[in-house]
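All protein chains of the complex are present and in place, except for one that has been dropped.
Note that the chains are named A, B, C and D in the order they appear, and that numbering of residues resets to 1 at the start of each chain.
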Amino acid sequence: MSPELLQQAAASNQWLAIAPEITLALIAVLLLVLEMVLPKGQHGVIPGIAIVSQVAVLAGLIFNFQTGFEGFTTFSGLLRHSADGQFLRIFFVLASIFTCLLATIALPRQKMPQVEFYHLVLVVTAAMMVLSQSNHFVMLFVALETVTIGLYILVSYFRTSALTLEAGLKFLILGALSSSILLFGIALLYGAAGNPDLPASTADGMNFDQLRTFLAANPDNLLASAGVVLVIAGIAFKIGAVPFQIWVPDVYQGAPTPATAFLAVSSKAAGFAVLLALTQRAFLPYSGLLIPILGAMAIATILFGNLAALTQTNVKRLVGLSGVAHAGYLLIGVIAAFADPLAVGAIWFYLLAYLLASFAVFGVMVHLAGADDENQELDHYADLARNRPFLAGILAIGLGSLAGIPPLAGFMGKLLLFVSAYRAGLYGLLAVVLAGVVISIYYYFGWIRAAFFTVWRAGDEKGEAPREVTRVTPGVRAALLVLAVGSVLLGFYQGALGQWILAR
Amino acid sequence: MTPGLESYIGLSALLFAIGFFGVLLRKNTLVIYMCLELMLIASTVALVAFSRFNGTLDGGVFVFFILTVAAAEVAVGLAIIVALFRLRQTVEVDKLNHLRN
Amino acid sequence: MDPAQNILLLSILAPLAVALAILCGLPKRHSIIASYFGFGAPAAIALWCWANFPAGIGAQYAFLNRYATGLEGFGISLALGLNGISMPLFVLAGIVGLAAGLYAIRSGAERLKVYLMLLLFMQAGLMGAFASVDVFFLYFFHELALIPTFLMVGIWGGRDRSYAAMKLTIYLTVGALLSLIGLVAIYVQSGIETFDLTFLRAYLAETPISDAVQRNLFGLLLFGFGILVSLWPFHTWAPLGYGAAPSSAAMLHAGVLKKFGLYGLIQVALPLLPEGAAEWRHLMALLALGNVLVIGLVTIAQRDLKQMIGYSSVMHMGYAFLGIACLSAVGAGGVVLLMVAHGLSVALLFLLATSIHGRTQTFDLAEMGGLARRTPVLAAWFAAAVFASIGLPGFANFWGELVIFVALWEYSPAMTVAAIAGVVLSAIYGLRAVAAVFFGPETEAMSRVAAEKAPEDLAWSERVPALILLAALLVIGFWPSSLSAPVDAAVNVLFAPEPTTAVAGVLPNR
Amino acid sequence: MGIFLFNLIAFFTVACAVGVVVNRNTVNAALCLMLCLMGVAGVFVMLDAYLLAALLVLVYAGAVVALFLFIIMLLDAQGGTRAPFRMATAVASGISLALMLVGVAALLARGTFAAEPLEAAVGPPVGSVLKEYAQLLFTTYLLPVQVIGFLLLIAMLGVIVLSKRFEGMEDIR
Partner (left out) sequence: MTSVQIALIVLLLPLASAAVIALFLRKAGNAAATVSVLSCAALAAASLVLSYGGQRFEASAEWLRLGDFTLSLGIRFDDLAALMLTIVAVVGLCVHVFSLGYMKDDAARPRYFGGLSVFMFSMIGIVLADNLFMMFIFWELVGFSSWLLINHYLEKQSAADAAKKAFIVNRVGDFGFLLGLVWCQAAYGTTNLGDLGTLAAEGAVVSAGIPLLLFCGAVGKSAQMPLHVWLPDAMEGPTPVSALIHAATMVAAGIFMLCRIHVLMVPDALHVIAWVGTATALYAALCAITQSDIKKVLAYSTLSQLGYMVAAFGLGSVAFPEAGEVAVATGIGAAMFHLATHAFFKALLFLGSGSVIHGCHHEQDIFRMGGLRRAMPFTFATFTVGVLAIIGMPYVAAGFFSKDAILHLALEHNRAIFAVLAFTAVLTAFYMVRLWILVFLGTPRSEAASHAHEGGFTMTAPLGLLAVLSVIGGYTAIWGGAFDGVWELVPHAEGATIIVASVGVMILGSAAAFALYRPAAEDALSRAMPPVFGTLSLLRSSFDAGYDYYVAKVQQRFALLVNFLEQIALAGLIVRGLAGVVGLIGIGARALHVGNLHAYVYWFLIGTALLWAWAAGIF
């Protein structure tokens, strides 16, 4: 291999453009190195290093929001950088930080190696960043598989628990199945777009831009249509849209709480990032095909998620099913994005609100989960408001935001989604959302009720000792406060974020 | 006379379907996992065929990645299955239904 | 900046700040002192605004000020101001909030700090809701006030509190969401994509939304707001919820917060969607008659004092809807008067009902009787509250009802007949309640309770808040034009017979 | 000739794939999978993708299936005495499969494939030379290669975490 070739290769690959991803990967490796280098007694600092360094990355991302790569493709068109991508990077790092924080609470209770968990989270986060910026199916698939395999491990991380492993297995098999479906779809698309006999055929059918050109020239190529729907099916698994949502509650329930949170927030957001990239760029010419599919999915997802959550008493399953419903709301945003550019910003805002609220809720859950991570029933939340008012307050804010109650961020997210859905003329879907939100109030409120209402008026003090709840460390307390305050603040003051969302 | 593209795609689809069928039918997790591999392979057949007929190499390169990924996935998957077996002494799907409702 | 310009913001921030301070762990003693400020400041500001409300500004906003929140590009900004329609309700919120707050501070509720904190949040929301010029923040503050209600019903509530809280929550969420979608629809359909009412009015006066769309939107708003105001037959949450709610929450919700739906209809829906309103008025009026007649009869059948008050409040909302259905300046003005009056009187009723409960240990009318001998002041004030609520002249309610009847005749004499028949119904249940609680010989059950703990007459902790409400009722009752003059100025512009030219009165350049 | 060979290989491959699904014995199923992969490698050869064919045999038949066999032996979980699947399940999946095949058939019947025979379409076969792959992998697809590296790393870590006996830690019974 000639030096020129290598130089050429180096020149075409602007590594600077993926500096955050590289940093995260390096931190991940650094953690492993530290595990080897540091004596056993000092392993306790490793999570701290993971978190602090990620905060540094986060700060770097925020302060260098304008990268200069916006709108450009790098790595021979494998990646495409945009303001959205930059937002998602911040989003993923944020989610990663909170996941690591949750892990610092949940992991020490298990006699398990810990550093690997943080390493996995970091690598998966980096992969998600890449995934959300991919502009090419090869990149997409590889990043997606990295994410997926990382999640398989994270989900089954507590290997001493049969439930965790069962969740891991279910996730593994269904994940692999959906990967296969996705892959087959990619293959079909590649084949269709590369067909030299067709107009606008392209040599690189897996590049999103090329593919779009091809699809625009061949408005009803059946092979391509089949590829499109199969790819959508694969993504639907990630975001948990009906009928590919069925794994959600089982896996959420079995997975370690930090992994559940990671799955619920980051994985879902990555799925939506990909879905948006595909529907808004690669598959845009096939919107006629996609809108009915996505619409039907959204309706079914909202109704199924909310209805199934209605009588659920296991909080992790509840969060999972409600997350399904949230995916449904977001799908409406995806549909609206075909007609209204605001919708994309609305989705980002919604996801951010969802992140804050979800981690607030998971933050409470992880404290209450108990040593074996199995205290997950609503009954375990009884008397929470009396015994742990701080956690109860955080829980209330988180759930309120998830339910979309003003003045919390979740409401603002829903409002933006409503507006763009209305602008896009999706009246029927709005009606479904309405029904869904009303149903969701019941179970979110039921949870709050479980945590608040049985207390203070209970005539007979049962005299039993307060349930064992992990102590809230100052750092975690601060983080939970940040989540709560953020959830409240974003509800009415969006500041620069609001302007960015509108301007993007 | 050589077979046309549709023959290869048909074969690929058939393999894919058989794999899917296997995932649906078998109770043994290991076999299910094999069937999943079969589905991945089915996709590679399609990719290679398209690559050949379209005259571009990207499909082939993609297969390269797929094989690597599949190998990694198998490793992780089997590790999970083994760990589960050690706890539950079974790999039968019907008995792995403690997470429900 | 000029302090007068920020005074409305201050009225929201004062309770909010106190609430946050309590949330952050202010000690109980200081919390109580701070709460006096938290409830007193909005009331003082409200009264100041009332006193200094400029005359002759039509439907324009006084004390107007806008604050950026990051979504100006989206047409959202925190715009605070008062016009002739919102000012009375702002005053109502201040007064009832003060009364409810004073009552709560002295109520000795368990977990008093949390109770006060939630009430203060509610108070902040209420002040904000009526001071908002921006429809988004209108809705936003309403919900801010609504959330504590759920919690307070659920935590401090009485019988059936869990079911009541849940039902209340679900119903009000449905209503709020429907109206939210309606507001979003206005936002989008208006074509200028702003939530600011002044701009919306000015713009829609020039280029109204098409009739067909108006019809759909008004329907959404009607049922959305209607559920919030317990429009028949979507009212079943109200008696249940009020029956279970702790008194201060019931006072603030039934007294003030519930008016939000009506306020939304008058301030937003009617001026922006006149054609839609014309289309729906018949249905609205018919449902409102359901409120008046059906619920009037249901109220008569109640055996439980608090349920009865809850139902009576539902019933009186029917008059307000009828006034709105008139689609005239007179009707709308009457509704504003009635809202204020009803808010004061129902708050007073809930307050005194709780006081009665404290002395009888029951809400069951059959078990009460003869209390007047032991507690003459309570008896007199409760009777006054009942007479206020059934529309005796001298109390504010009379003016609202009277004006609505006058306006209603122009719309439909037949409906007026039915509506006025409701006046008889309310006299029946109101006087029955007074007689059952206070007059006649003492019942056995009452004697038993009295033997355990002799009922004492109203304490000052109860008297002061009640007196505030009673005084307000009497002041407006004797001198209605103190409140109606600004209302008149506003409704004359907003509901002039020739909408296009009249609404132009709010254009900034005039 | 080409068609005959293709048909032969295709039949062999499909038969082996069916074998994987229906074989009661897990070991046999794994062996069927291996044979199936051989058949696929043959298809690759027919498509002039010699390198991929070799890779497939090496990675899959050599490593993956071997791994499967090891695990099968390790777990010693032969589904011997019981049927590998229920009949009801089979019927249901048959119906579903039929539905899916209808879709496939529709695609095949109405899809637009390359109309011309292979020789005419492309002269010299691409992808038969390692260098071309290498060039693509190290230029265009350099980033995925790097990512794959991390993928393998975490997969390795995952297997360790899930399987290794750690000192001083609670472990699987």
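Criterion: a contact is a pair of C-beta atoms (placed from the backbone, for glycine too) under 8 Å apart; a residue touches a chain by one contact, two chains touch by 3 or more.
Model, not experiment: these values are computed from the prediction.
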Open item on the list: Can you tell me which of A:228, A:273, A:480 or A:501 touches the chain that was removed from the display?
Closed with: A:228
- [ ] Using the definition of touch stated at the top, determine which of C:107, C:149, C:248 or C:328 touches the missing chain.
- [x] C:328
Task: Per the touch definition above, residue among C:301, C:366 or C:459 touching the missing chain - done: C:301
TODO: Extract the touching residues of subunit B with respect to the undisplayed chain.
DONE: 20, 23-24, 27, 32, 93-94, 96-101
TODO: Could you please point out the subunit C residues that touch the chain left off the display?
DONE: 167, 170, 233, 236, 240, 294-295, 297-298, 300-302, 328-330, 333-334, 337, 370, 372-373, 376-377, 387, 392-394, 398-399, 402-403, 405-410, 413, 416-417, 420-421, 423-424, 427-428, 431-432, 435, 438-442, 480-481, 484-485, 487-488, 491-492, 495
Open item on the list: By the contact criterion defined above, which parts of subunit A meet the unshown chain? Give residue numbers in ascending order.
Closed with: 169-170, 173-174, 177-178, 181, 222, 225-226, 228-230, 232-233, 236-237, 242-244, 246-247, 249-250, 289, 292-293, 304, 307-312, 317, 439
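Keep in mind that, in the parts below, only the chains that are shown with their structure count from here on.
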Open item on the list: Nearest whole angstrom, what separates the Cα centre of subunit B from the Cα centre of subunit C?
Closed with: 64
TODO: Round to the nearest whole Å and give the separation of the Cα centres of subunit C and subunit D.
DONE: 69
TODO: Report, in whole Å, the distance between the mean C-alpha point of subunit A and the mean C-alpha point of subunit D.
DONE: 30
TODO: Note the residues in subunit B that touch 2 or more other chains, in rising order.
DONE: 5, 9, 19-20, 33, 44, 49, 51, 53-56, 58, 61, 65, 69, 72-73, 76, 80-81, 83, 87
Task: Of all residues in subunit A, the ones touching two or more other chains - done: 138, 142, 145, 149, 152-153, 156, 159-160, 195-196
Open item on the list: List the residues on subunit D that touch subunit A in their complex, please.
Closed with: 103, 106-107, 110-116, 121, 134-135, 138-144, 147-148, 150-151, 153-155, 157-158, 160-162, 166, 168-172
TODO: In the complex, go through subunit A and note every residue touching subunit B.
DONE: 137-138, 141-142, 145, 149, 152-153, 156, 159-160, 162-163, 165-170, 172-173, 176-177, 179-180, 183-184, 186-188, 190-191, 194-196, 201, 203-206, 249-251, 253-254, 317
- [ ] Report the residues of subunit C in contact with subunit A in the complex, numbered from low to high.
- [x] 23, 69-71, 73-74, 78, 110-111, 136-137, 139-140, 142-144, 147, 150-151, 154-156, 161-162, 165-166, 169-170, 173-174, 177-178, 180-181, 184-185, 187-188
